[in-house]
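Below is one structure, written out as structure tokens, with a few remarks after it.
Excluded from the complex is one protein chain; the other protein chains are retained at their positions.
Note that the chains are named A, B and C in the order they appear, and that numbering of residues resets to 1 at the start of each chain.
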Amino acid sequence: MSRKLKIGIAGLGRMGARHANHFNALTPRAELIAACSPAPHELEWAATNLPDVRTYSSFDEMLENETALEAVVIASITAAHAEQAIKAMQKGLHVLCEKPLSIDAEISQTVVDTYAKSIKQYPSQKVMCGFSRRFDASYQDAYAKTRSGLIGRPTIFRSQTCDKRDPSGFFINFAASSGGIFVDCSVHDIDLALWFLGEDSVIKSISAVGVSAVSPGLDAHNDRDNAVGFVEFWGGKIAYFYTCRMMAAGQEDSTEIIGTEGKLTVNMQPQMNLVSIYESTGIRKEIPQNYYDRFREALVNEANEFVACCLDDKPLPLKLSGAVSAVRIAHALQESMISGKKIDFDEAGTRIVPTLNGH
Amino acid sequence: MSRKLKIGIAGLGRMGARHANHFNALTPRAELIAACSPAPHELEWAATNLPDVRTYSSFDEMLENETALEAVVIASITAAHAEQAIKAMQKGLHVLCEKPLSIDAEISQTVVDTYAKSIKQYPSQKVMCGFSRRFDASYQDAYAKTRSGLIGRPTIFRSQTCDKRDPSGFFINFAASSGGIFVDCSVHDIDLALWFLGEDSVIKSISAVGVSAVSPGLDAHNDRDNAVGFVEFWGGKIAYFYTCRMMAAGQEDSTEIIGTEGKLTVNMQPQMNLVSIYESTGIRKEIPQNYYDRFREALVNEANEFVACCLDDKPLPLKLSGAVSAVRIAHALQESMISGKKIDFDEAGTRIVPTLNGH
Amino acid sequence: MSRKLKIGIAGLGRMGARHANHFNALTPRAELIAACSPAPHELEWAATNLPDVRTYSSFDEMLENETALEAVVIASITAAHAEQAIKAMQKGLHVLCEKPLSIDAEISQTVVDTYAKSIKQYPSQKVMCGFSRRFDASYQDAYAKTRSGLIGRPTIFRSQTCDKRDPSGFFINFAASSGGIFVDCSVHDIDLALWFLGEDSVIKSISAVGVSAVSPGLDAHNDRDNAVGFVEFWGGKIAYFYTCRMMAAGQEDSTEIIGTEGKLTVNMQPQMNLVSIYESTGIRKEIPQNYYDRFREALVNEANEFVACCLDDKPLPLKLSGAVSAVRIAHALQESMISGKKIDFDEAGTRIVPTLNGH
Partner (left out) sequence: MSRKLKIGIAGLGRMGARHANHFNALTPRAELIAACSPAPHELEWAATNLPDVRTYSSFDEMLENETALEAVVIASITAAHAEQAIKAMQKGLHVLCEKPLSIDAEISQTVVDTYAKSIKQYPSQKVMCGFSRRFDASYQDAYAKTRSGLIGRPTIFRSQTCDKRDPSGFFINFAASSGGIFVDCSVHDIDLALWFLGEDSVIKSISAVGVSAVSPGLDAHNDRDNAVGFVEFWGGKIAYFYTCRMMAAGQEDSTEIIGTEGKLTVNMQPQMNLVSIYESTGIRKEIPQNYYDRFREALVNEANEFVACCLDDKPLPLKLSGAVSAVRIAHALQESMISGKKIDFDEAGTRIVPTLNGH
């Protein structure tokens, strides 16, 4: 029972360092034994903050040397996710990979395909893409209530990922590699939509629009800083999304699940904590300033649940294939936003290509 | 059905002008025909704002000349309330008197006694002291729910009247004639306590403390700008109160009714309207800045209900004697706050005077 | 100053009776002198509730006989709005017409055109289409704050009109004449979008989807009980809408205005009043059950402001042409929802008809 899962982590950047701290200190059944990063300052950070963890400047080297390794957490740059995940799988390791597997849906699919093969060889192998919001206590409560039938049949799903405005212009530089705002931000909302409306939901149509309100430079990258889109599913279900990078107050990630008999909302009034401030201008609540402020506990929970699934050989709470579905939808939203065209799909979910006679 | 009650108003100061507007324009079954005030600028206000209303510089003159008058609304200075109410009653008129009848409980009692005699002569006569909070839609809803048994037996009652800090020092000048903070402010909360816990509740003990946090000048008037007190009733019921004159954000009048099976709250989160403001410092709600911002609708409602009771000869929703009970309790709280002594009452509600051997 | 505007009302159904009460009792500067309805039970209602008002079974008759009439309020069935408005205008009367002028945009336009001519003959004539939400105190506050620059440049507008589920099936029967859910419900949100984003906003594209989740019978009328749509405007502004007829809790009409420097929300947490109920299942707030619960004060405010504009010859707060714009957009959303096609417009706002070579 007190055996600990031996874990290595790839990438010690902003998210990587958080994961490293979680697995090192807040995941009692895990033991972080190794970490790798090509960035010298990240390795320095590890030397100070993870003194008991061996460090490497390359992923391959870590895999080669750490023969006791049982699982890897991949929090490197997105472009490295798929390759590292595949290499780790081929060694029989469990994998927790930060989202997305890749901003490219086809490459994402290869990760899923590799896992499908790998699991035949390693039947207990666990590979999960980290959609952290699924591990948030409020989303889990809303999901349990939805499953219990409290709101009847879930029909309309609204969700938004809205970041506080970052005047540093980080997003513009990041735009080239982010896959776009729907892929980078809304992919969380899309994953939630599939969770609540059914992972087997088949897309009927997609339409989106966007504007660059405060970062006109995004247009050059075929990206926007505000975007609205909807996804219609066969069988009478709709998900619609808003995402933005210019919120004044902070991180505003909220969700509504509307069913035939009731509705559930998550975080309709963001709040940092339980304090209210009464001052001459009114009553004020501070709110989370970033994703981590809001979802730190979810990430810790994710770490613990992943480890428990590996150690106890339990089924993972989310399927790897969902990560591909979410990215595919995100890409279609991004495409629709840029092209200005609605995209239709047949009942098998296959895209309908418009012909000369219209679609 | 379309007959209108002919009304005269005494006093056109801050509250008087509001009442005049309500009876003139927002009480369809009333007709404001006359108004009086000893203050020339108030009569000028009336000339402009109530052009169809005859004005007088004295109450007696108004009563003498306006032979068609059916009811008077008394919103003059507190010291004039009792005398004017008694004079109007003696003419057989209906009376709506602003609270308090008097800051002196004995004088208040004479108004009640006069009414008890007068109603024998004029059986349809209505005399009401305007505890406006009873006409607020939220308090009425809470009361109906309490009566329905929703929270079991009401046991603990908490209520506060908290004014926005007024840097003009108005309260200090007013302290000499206000009767003190419990009489001026908490009397509303005390009236509500009697309403929710039972008008027949018998006091067992009273204890209060106060501080002058921002207006040290109040001490000279035996008053304070913050006060806390409780009233224990025989039969296992407690009301406790907080009142203050230094709130930063605005008017904060909130109430909790705690029963053996549930709890109701009124206005635990003050708000001016349904708007929320998201800005770099968080999410902000503006709140009412004064009593009128919060209770304007209640006052209009009071005017309409009073008129309906007069025209339709229906029982008034609150008993005049309650106004005396509330003032008596307010005085005892004020006394306890100043003397630093708890005051005890026997099961008949008679004050127990401590003897040399203790009480 | 105390002159009263003489008003006649057409239609005494659900909304008509409310308007009649407002103009009769809660609009001090108005005098309701006449009312008409072809429905005998509505005239009976008037005989009881509006005893001082003369009644007619036809609109023409009312106009002919009531020579003192200065203004009419049109609250008859939608199909009669345009004709009655035009007839009244031609008599030189002021007109307050319930929304929509017509479910047909071309007919709506004829009302606007008639007014353009009529006002040359009667320069003080006021004709307004009753978008009541503009008279709600919270929306007015949000609008003033937006105008003041508090949120920078308004960019994204989200609004929803969501009705409580009505198990009687009323909506299905009404679907044939309602113009559809976007025309019947979202027209309010569209009007608000134009108000906040600018009345001169030019549409770039429209896309919508819908489902019939609880009223499958609506499909036969080309209608749905849940619909999501967006309107993209030239110049980098987006409005998106949700509307539904199956809310469990009650009326949920909420709005967000997202600007480059901040955000305002209206009614993100619906509430009936300021009471909270604490019981074994948690803390509960009751919410408005229908449009009137939520917007009664706005309707009264609308009546008073309309009357003031007529009596004082002030400009109306909203332009009649806006009513046509809102209906045109609503129709395009409805069309897009039914056809499954996105609709594009050029920079002049002219619809682009897709050609054989695609659009």
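Please note the rule applied: a residue touches a chain if its C-beta (ideal position, glycine included) is under 8 Å from a C-beta of that chain, and two chains touch if they have at least 3 such contacts.
What you see is a predicted model, and the numbers here were worked out from it, not measured in a lab.
Trainee: Just one of B:80, B:119, B:211 or B:338 touches the chain that is missing; which is it?
Mentor: Per the contact definition at the top, the residue touching the missing chain is B:211.
Trainee: Have a look at B:98, B:232, B:253 or B:286 and name the one touching the chain we're not showing.
Mentor: Within the whole complex, the residue contacting the unshown chain is B:232.
Trainee: Going by the contact rule already stated, which one of C:284, C:314 or C:351 would touch the omitted chain in the full complex?
Mentor: Result: among the candidates, C:284 touches the missing chain.
Trainee: List every residue of chain B that touches the chain not included in the displayed model.
Mentor: These residues touch the chain not displayed: 151, 153, 155-156, 158, 205, 207, 209-214, 226, 228, 230, 232, 236-238, 240, 242, 244, 246-249, 258, 260-263, 268-269, 340-342, 344, 354, 356-358.
Trainee: For chain A, which residues lie in contact with the unshown chain of the complex?
Mentor: Answer for chain A: residues 1-2, 24-26, 28, 51-52, 137-138, 141-142, 145, 150-151, 261-268, 272-280 touch the chain left out.
Trainee: Residue by residue, what part of chain C touches the chain that was omitted?
Mentor: Touch set of chain C with respect to the missing chain: 247-250, 252, 269-272, 276-287.
Note that only the chains that are shown with their structure count from here on.
Trainee: Find the most central chain, measuring centrality by the gap between its CA centroid and the centroid of all protein CA atoms shown.
Mentor: Most central by this criterion: C.
Trainee: Report the inter-chain centroid distance for chain B and chain C in whole angstrom, where each centroid is the mean of the CA atoms.
Mentor: 40
Trainee: Can you check how far apart chain A and chain B are, centre to centre, with Cα atoms defining each centre and the answer in Å?
Mentor: Measuring from centre to centre gives 57 Å for this pair.
Trainee: In chain C, which residues are in touch with two or more of the other chains?
Mentor: In chain C, the residues touching two or more other chains are 261-263, 268.
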